[in-house]
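A single protein chain has been removed from this complex, and every other one stays in its place.
Our next item is chain A:
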Amino acid sequence: MDPEEVEFLGEKQLVTIVPLTTDDDYLKLISGDFGPFRMGMPVKVPLWVAVQLKRQKHCKIQPPDWMEIETLEAIKNEEKLSRNFTKMPSKFYMVEAKQILGCASDDISRADEIRTIIKDIWDIRMSKLRSSIDLLVRNNGASAVVTNLTLMEINSIRPILPHTLDQIRRMKNFKPFHGWRSQDTSFVSDSRSSTSFHS
């Protein structure tokens, strides 16, 4: 899956905006009703709507509760100390951070510091992820629980992990006297399937 497609899924998360104009009509989207938009009155809308309105200078975006220095520092410390993955405040924290900090950094105090801490958290989790994959492969695992991983993190290991496990399984199940010809064809067809649909 492209990172953009993960963003696509993450952009339906609701964020709070403060409208800069007044419009009493509801925004009646297929995915739900939002509004009314009154100047200065916070209202929740999907992230993609917020980004769009922000670009047109119709609103300010309020950062989600977790997007502030103290909370993020606490998350970062917990992530460092814990051996397992901790639960993130939002299952799309990377998408939200990227979008909100990308278009509305003027609405958020200390945006640069926030960006750095979130990147740190991501880095800690990615390095943890790499060592857990290493462990999984060494232990010949055929499954793993990934409950606290966010979609963006899962997506980052998708090109390699499923494929690796599949190759290991194939080597384990390989039976030399099965007949060469049928083995050959199954290799051709299998590798084709992994390249076509796993990206």
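As a convention for this text, contacts are C-beta pairs under 8 Å (C-beta built on N, C-alpha and C of every residue); 3 or more make two chains touch, one makes a residue touch a chain; residues count from 1.
Here, contacts and distances are computed from a predicted model.
> Just to verify: the chain that's not displayed, which of "DNA replication complex GINS protein SLD5", "Dihydroxyacetone phosphate acyltransferase", "Ribosomal RNA-processing protein 42" or "Vacuolar protein sorting-associated protein 21" does UniProt list as its protein name?
Missing chain, per its UniProt entry: "DNA replication complex GINS protein SLD5".
> Tell me, which residues in chain A touch the chain that this view leaves out?
That gives, for chain A, the contact residues 1, 8-9, 21, 23, 25, 27-33, 48-49, 52-53, 56, 58, 142-147, 149, 151, 154, 158, 161-163, 165-166, 169, 172-173, 185, 188-190, 192-194, 196-198.
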